[in-house]
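Here the complex is missing a single protein chain, while all its other protein chains stay put.
Note that the chains take the letters A, B and C in the order they are written out, and that residue 1 is the start of every chain.
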Amino acid sequence: MSGIEIFQTWVIAFFTLALFSFLYKDNPIYKLAENIFAGLTAGYQVGLIWDTIIIQKLWDPLVQNGEWWMSLPGLLGFLMFSRFFPKISWLSRIPLAVVFAVTAGVQLTTQLHGLVLPQMQSTMLSVGSSDGFVAFLLGVVTIVGVISTLLYFYFSHEHTGALGVTAKIGIWFIMVSFGAHFGYTVMGRVSLLIGRVQFLVEDWLGTFQHIF
Amino acid sequence: MTLFAEAAFSQEEFSVFRGDRINALIAVVAFSAAVLIFTNWAKRGKPLYLRKIAGLDAVEEAVGRATEMGRPVLFIPGIDDLDQIETIAGISILGRVAQITAQYETPLMVPVRYPLVLAAGQEVVQQAYIHAGKGDAYEKDMVRYVAGEQFAFAATVNGYMMREHPATNIYMGAFFAESLLLAETGNAAGSIQIAGTGRPEQLPFFVAACDYTLMGEELFAASAYLSHEPVMMGGLKGQDLMKVLIVILILAGVILVTFTTKLGPIFKSWFQAV
Amino acid sequence: MRTTAPVIIAFLTGATLVVTFFLNEKTPFVGQLSNQLLDWLIIIGGFTLLLGVVSILRVSWQTVQRRKEGWFYKIATIVSVLIMAIPSLLPVSWSPLFGRFEGSIYDWLFMNLQAPMMATMFATLAFYIASAAYRAFRARTPEATLLLLTATLVMFWRVPIGEAILNLIPGDVPFFINKFVMNGANLAVQRGIIIGAALGAAAMSLRIILGIERTYMGRG
Partner (left out) sequence: MSFWERFEGMDRRWVYLMVGITVLIPFIIPMKFPVSVSPEARSFFNAVDSLPDSSTVMLVFDYYPSTIAECEPMAIAGAHHLFQKHCKIITLSNIPYGAPSMAESITRRIAAEYGKEYGKDFVNLGYKYGYVSVLKGMGVSIESIFPTDNRGTPLSELPLMNYVKNYEQVDFIFEVADNATADYWISIVNAGYSVPMGVGCTAVMAPKFYAFYGAGQIVGLLGGMKGAAEYEILLDKPSTAFRGMDIQSLVHFLIIGLVIIGNIGFFVTKRKKRKIGV
């Protein structure tokens, strides 16, 4: 192991332990790591956005490919800085309006087309006797689950009577699903912890024999 | 099936209109009509009943609690950018919450992860304070950009929660793996917590660690509920109508697929998204 | 002007995008409009990054200047922002330490500080998930009982030894969990929530396009 590698391992170990220390309580080492972490990620965005967005998406098309219309988003981007000048700060609402409207315009169709229709389609399951008992039961569970969950979100009627019963079934389904999802995720999260502990035990403690 | 054959044929010849998306067009038109009819209905003052949503009533109470305790309200409009509709929902709710904190002059802290959300958040909060006649109480750094990455954001916000002990934490928007990092720390700090997200995979963690959780559609309804304006709330009735329609169509599909061999698959294929 | 202009722009942008969704992608001018506008959104976001960096530096600097509590740590923030950002903006031709690729300061800081810290924060979830389970999984109500029973069963099933034990019980329990809990009830609920959320999202979009929802301009 080279000196540089040992140094890197110790740097990583320091910040790993610093963040873990918050589990016990907030402390100066954590505060230091937290502030460095926050600063680095902000700086990281600067490098990434300058290169991949401002240069590759704006400057190159505009200047090298002569796509003149790309000056429009550039102008809208500049209007954002009107926020620094109180008198014309309302101008920054124009790019904001464009941003909100683009999202809304894209989402209105894609939510209905890309999510609602296909999810409805995949719920239209055959529950005939020909496909066997397991398929039948799975079909019934799915259909009842989808419908009762959906009706749980009914706003304009109190959850009483038939709607109340459906919403109650919906809540049971929701609880089963949440429990399953919670239990399922534990494994992935523990794996991540194992990764960090393996680093500390094997790599970091491993440097001790090179140093001492 | 004929619809698809035609669409495929006409596409080869190049038609401007995408015939294969006729199903989506009908869905968009029907949906917009349902929402707008009831919006109009509400505008004309027709009575409109909406059931209570516990998490939403809690928002106003929780801000009140923060005022009594003299501690800040922490609001996180999700950790995604403004190209997600959930973030927009979060920003809208922030506008309502900021009006309440403005009235009571309760300190408000809104950490964000994307600069666009920062700009939108500052605008919304500033306008809410002006609207409430408390323009002087507004500070630019109520909404602040704290980090450029998911886990650095969580580390910073967690530190803030343990040091400042906000009385109320409100999470509204798009959340990912950091949902539980935030909510558990908030719980440990003793804050009242209200969460809302459209992402089913994060809901179990919010439900486990928060006092109230708005699930899926409730998040998008929240802004309308909190506005107390009939125009906004009318649309919810339209959404309900669509839900009933969806349930009927699903059941029709199930019956057709189960009992017919030809009509069922044709009916089902109509919902194909292309 | 100050509110009507943005509202009109929002309506025109939104409505155009809805229409282009139903048009052939090869249609001149408008066919690729949604991709084009999404790129615009990214570019506008790119410009705003300056607002973000100004925000984090200003808040930190004020803390340092006024010697507020913890001001010392804010120096670390400022230094970190600058040490990461500035070398990444300088051309590689000046020095291999500049730019963003292998061997640069940017890359070294990412690999040895930022990436391990991301992994560590992610890993702390293992502790939080355990304490959340311990605290929240109490059989207070029938619903809560259902939640905790499913969670426990799935946790048991997910590890080899638990699965082996489940296999000792007559009736194929792992199959049952996989089929009816994971792919049955769980999938159905996800679907129900997704459909509901999509309706809510679509209604929200409609309100924005039509100018009913104008919170971003501070109006109801």
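Please note the rule applied: a residue touches a chain if its C-beta (ideal position, glycine included) is under 8 Å from a C-beta of that chain, and two chains touch if they have at least 3 such contacts.
All values reported here derive from a predicted model rather than from experimental measurement.
Shown as candidates are C:Lys74, C:Arg158 or C:Arg191; the residue that touches the absent chain is C:Arg158.
Interface residues of chain A with the unshown chain, by the touch rule above, are 23-24, 52, 56, 184-188, 190-198, 201. On the side of chain C, the interface with the absent chain consists of residues 102, 107, 110-111, 115-116, 118-119, 122, 126-127, 129-131, 133-135, 137-140, 148, 151-152, 155-156, 158-164, 182-183, using the contact rule stated above.
Simple rule for what comes next: only the chains that are shown with their structure count from here on.
Chain pairs A-B and A-C differ in how many C-beta pairs are in contact, and the one with more is A-C. Chain B and chain C have centres, each the mean of its CA atoms, that are 14 Å apart.
Counting partner chains per residue, chain A has residues 19, 22, 31, 33-34, 37-38, 40-45, 80, 83, 93, 96, 99-100, 102-104, 106-109, 111-113, 116, 120, 123, 143, 146-147, 150, 153, 174, 177-179, 181-182, 185 touching two or more of them. Each of the following residues of chain C touches two or more other chains: 18, 21-22, 38, 41, 44-45, 48-53, 56, 114, 117, 121-122, 124-125, 129, 133, 147, 189-190, 193-196, 199, 201-202, 204-206, 208, 216-217. Only residues 18, 21-24, 26-27, 38, 41, 44-45, 48-53, 55-56, 58-59, 62, 114, 117-118, 121-122, 124-125, 128-129, 131-133, 135-137, 147, 189-190, 193-197, 199-208, 210, 212-213, 215-220 of chain C touch chain B when the two sit together in their complex.
Those residues of chain C that touch chain A in the complex are listed here as 2-3, 5-7, 9-18, 21-22, 34, 37-53, 56, 70, 73-74, 76-85, 88-89, 100, 106, 109-110, 112-114, 116-117, 119-127, 129, 133, 143-144, 146-155, 157-159, 179-196, 198-199, 201-202, 204-206, 208-209, 216-217.
Chain B makes touch with chain C in their complex at residues 11, 14-18, 21, 24-25, 28, 31-32, 35-36, 39, 81-83, 85-86, 88-89, 91-92, 94-96, 114-116, 118-120, 123-124, 126-128, 130-131, 141, 144-152, 154-155, 177-178, 180-181, 183-185, 187, 198, 200-201, 203, 205, 207-209, 215-221, 223-224, 227, 229, 231-232, 235-236, 238-239, 242-243, 246.
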